[in-house]
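Please find one structure pasted underneath; my questions will follow.
Shown here: the complex without one of its protein chains, the others still in place.
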Amino acid sequence: MQHDFSIPTRGQGLVEFTREVQAWVADSGIQDGLLTLFVRHTSCSLLIQENADPEVQEDLWAFFSRLVPPSSHPSMAYLRHTYEGPDDMPAHIKAAIMPVSLSIPVRRGNLALGTWQGIYLFEHRDAPHQRQVAAHLA
Amino acid sequence: MQHDFSIPTRGQGLVEFTREVQAWVADSGIQDGLLTLFVRHTSCSLLIQENADPEVQEDLWAFFSRLVPPSSHPSMAYLRHTYEGPDDMPAHIKAAIMPVSLSIPVRRGNLALGTWQGIYLFEHRDAPHQRQVAAHLA
Partner (left out) sequence: MQHDFSIPTRGQGLVEFTREVQAWVADSGIQDGLLTLFVRHTSCSLLIQENADPEVQEDLWAFFSRLVPPSSHPSMAYLRHTYEGPDDMPAHIKAAIMPVSLSIPVRRGNLALGTWQGIYLFEHRDAPHQRQVAAHLA
């Protein structure tokens, strides 16, 4: 069974879509199986992260924006793929560091997420985007 | 077919559980398939790493503890999610960098691991924990 989730983003940062995924899994009628998510872009990532304190999401963004500064930053002067903007090549690098696909077991019709785990799309570009996440459940 | 592995940790560092996974796969009777592991926490990771020289595990820990120092370190003063301890937000960051899920083909009843590959849980918190890893085999 397959589906596409379409996730609107508002520039760099995390967007949770756990509820949408859970609803689709429940609707599928599948009791035990495996859900796989795959993001169809090279400038954003999928994350499983803590969904309790929103500051975790801000800190994640703060860390990765320091680890991989914009290509306009002096420390990144060695980058060559810069014509799509100073946020573009850093976005590809973050998309190499963080997951493009995630697999989560399904049990009795529910995702086997831990108590504090949520599913996020991490947008790495400055501009808002509509992101496609392909889902497979079997 | 599903299972939960419960992995005791002794604070930060890698714990190998390849043998437990191999035993469960063998017991399942499944000859050809796909094993997926999913860690149900946001402050530890799953890794496939070299199982020959234990210094590899120590070096991995040494690298990541420098890449993401405790939030009490001056270079991390921008972090805001600090009330669960100086090791907590760095643990979430490392859990974003390293895998939360892994999928390994199964052939003739065995994991298709390379010669030097072992399966590890990487604990990112200072305190010992009992970690749950959900497994799916089909």
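Chains here go by letter, A and B, matching the order in which they are written, and residues are numbered from 1 within each.
Please note the rule applied: a residue touches a chain if its C-beta (ideal position, glycine included) is under 8 Å from a C-beta of that chain, and two chains touch if they have at least 3 such contacts.
All values derive from a computational prediction rather than experimental measurement.
> Among B:Q49, B:T82 or B:Q132, exactly one should touch the missing chain; which is it?
B:Q49
> For a quick check of understanding: of A:A23, A:A52, A:I97 or A:A127, which residue touches the chain that isn't displayed?
Checking the options A:A23, A:A52, A:I97 or A:A127, the one contacting the hidden chain is A:I97.
> I need the residue numbers on chain A that touch the omitted chain, in ascending order.
Missing-chain contacts on chain A: residues 2, 36, 38, 40-42, 67-68, 78-81, 89, 92-93, 95-97, 99-101, 103, 132, 134-136, 138.
> Spell out, residue by residue, where the missing chain touches chain B.
Those residues of chain B that touch the unshown chain are 32-34, 47-50, 53, 55-56, 58-60, 62-64, 66-67, 97-99, 102-105, 107, 112-114, 116-117, 138.
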